[in-house]
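To keep things clear, I will list the structure first and then write my remarks on it.
All protein chains but one are shown in place.
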Amino acid sequence: MTAFVLWGLLLTAALGFWRVIVGPTIPDRIVAADTLATILTTFIALLAVYFENAVFLDIALAFAVLSFADVLIMAKYFEHGELHR
Amino acid sequence: MKVSPIKPMVLAVALFLAWMATTGRLDLPFLLTGAVIVAIVVRITWATFFAGAHDFSLRGKPWPKPCIAALLAYPLFFFGELLYATWEVALIALRPYIELNPAIIRVDSRFHNSTALVLLANQITLTPGTLTIDADIPHQGLYIHALDLGKEGIDGVKKQIHKLEQQMEELIR
Partner (left out) sequence: MSDLFFGLSTVFMVAGLFFAFASVVGVIRFPDVYTRLHASTKALSGGAMMILAGTAFRAAAAGHWPAMVKTLLIAAFLLATNPLASHAIARACYRHGIVPKGTVIDEYAEKIRGDRS
């Protein structure tokens, strides 16, 4: 059952990647990338269940922190066109 | 500026709890390492990020009394709203034809405390149909993007948000 959910999440992420490629404007791509980041965080957390190894949870936590910082920096950069303000 | 020693201690305790949750081990060496790292982090980040960030001053005011029943009921309410929002957006997304009436509305809040205002903004984003775009903190205004205005229009959204505000006020009375 876990394998089914894992494959489903992977296919969902692939579907979301369509918006990253096509997205008419840059913020569309940022939104899609944010969506993908959250989906992949849950995907990594589920890998911990699938392999019965708690190390993946640490990876998921680090990935969540990094993707949050990522989106904030992208949004800030997009707002001003430069970072120092 | 004289800083009361309580506030950094609160941060340190929170960080230490986070350390215990992430390492998941309660041996003495791990706890000592955590204590040292927490001390270093608090020392470095305090002056930059936290010293002027919270206007939540308790000096000269009575301690806020948290209402236990409201505190217990709030998570239930919160997760209920979150599930409802998820369900509604999922239904809209899977409809064969999407017809939306989006709008951007300014709602005035009663909260003067900026921390409470930020919490309210977060809460609004996670409730059905509304998303905070910007906060006008000096004038206590929130700019809200509503996904679908529906029949009730602006007043419906405003009523919903004032209900949320009341719910949050009941937490600390």
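Things to note:
In order of appearance the chains are A and B, and numbering begins at 1 in each one.
Please note the rule applied: contacts are C-beta pairs under 8 Å (C-beta built on N, C-alpha and C of every residue); 3 or more make two chains touch, one makes a residue touch a chain.
Values in this document were obtained by computation on a predicted structure and should not be read as measured data.
Screening B:Ile6, B:Leu28, B:Ala69 or B:Ala93 against the full complex identifies B:Ala93 as the residue touching the chain left out.
Contact residues of chain B toward the unshown chain are 18, 21-22, 24-25, 79, 82-83, 85-87, 89-90, 92-94, 98, 100-106, 121-122, 125-126, 128-129, 131-134, 136, 143, 145, 147, 149, 154.
One chain is missing from the display, and on chain A it is touched by residues 1-2, 5, 8-9, 12-13, 15-16, 18-19, 25, 27-28, 30-32, 34-35, 38-39, 41-42, 45-46, 48-49, 52, 54, 57-58, 60-61, 64-65, 68, 71-72, 75-76, 78-79.
Following the convention adopted for this analysis, only the chains that are shown with their structure count from here on.
With centres set at the average Cα position, the gap from chain A to chain B is 22 Å.
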